[in-house]
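Sharing a structure, written as structure tokens. Questions coming.
With one protein chain withheld, the remaining protein chains of the complex are depicted in position.
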């Protein structure tokens, strides 16, 4: 998984029917050491109701289809948790 | 998923039989912050009838086989939505 | 797999229900030649009770769901071994 | 998928039995904009009888096992089409 900050949303009305009802977030991956952006933004389905500005966890690949919302859908990234605390030693 | 701009197409007549009928797009991944190209182009199957110049979403990996068009085919990227609006905060 | 050093933990109380009970580690990938950090940290589920400061192995992708703990869960990285010895020739 | 130029072949006589009969190509990924090499070469199974010097398409990940030749084999990249035309606008 990667930590990321929600920086926006994407709306797509013309799409594969099977994608209906999904909300797409734009996530900026964040380096846990510096808490700054560390890679180009990715687009992820929202499985937890995350809002812009929140720090979240997302997973990629086939793992992204292991939520009720994304099962069997053409989705390769899902935001599945909102981060409360980060402990770095 | 990643946002990308459709910049071209690829034609391949000699190919695995199971690929018959697919249309291959050349997509240039776009950084949601700058809306500029941010990685080398990828080739994706077209599941939504996207045209050159359009801004789209594509997904990669096994997710790319979760559309009716690409099911069980040797395809690792599919364009499955056309972007209407991008909101960055 | 990659070697990594455990550098912290992440707590997320609002999350997909299916993630309940997992502990999330922050891992800094380590180059086996130099034993120094070589990539941005990743977040992995903990399947072996690893502690901060330990050198571990983690795997990514669908392999990360091949432990009892992570089976069928939206997890794309798992820490599944603690490294005792590294031999480089 | 990615476009690539076939630049060579690899012969491996000691290998997993299940790999018997596969031909391994060395592919140099090509940037569709410049038609020049853009990443380190990868090794792919040949599913279309591609020859050195030809421009091909290959796919990676689990998609690489979706050809008759590579089904259920430990293969993470397959060359599955020979490119005839590239249109860039």
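Note that the chains take the letters A, B, C and D in the order they are written out, and that residue 1 is the start of every chain.
Rule of thumb we're sticking to: a contact is a pair of C-beta atoms (placed from the backbone, for glycine too) under 8 Å apart; a residue touches a chain by one contact, two chains touch by 3 or more.
Given the structure is predicted, the values throughout are model-derived calculations rather than measurements.
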item: Contact residue for the chain not shown (choose from D:9, D:34 or D:85); value: D:9
item: Touching residues (missing chain, whole complex) on chain D; value: 7-16, 18-19, 24, 26, 28, 40-44, 52-53, 60-62, 64-65, 72-77
item: Interface with the undisplayed chain - residues on chain C; value: 1-3, 29, 31-33, 38-39, 47-48, 57, 59-64, 66-67, 78, 80-89
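Please note the rule applied: only the chains that are shown with their structure count from here on.
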item: Starting at chain A, fewest touch steps before arriving at chain C; value: 1
item: Intercentroid distance (Cα basis), chain D paired with chain B, Å; value: 19
item: Per-residue overlap in chain D, given as positions that touch at least 2 other chains; value: 62
item: Pairs of chains in contact (touch as defined earlier), listed by label; value: A-B, A-C, B-D
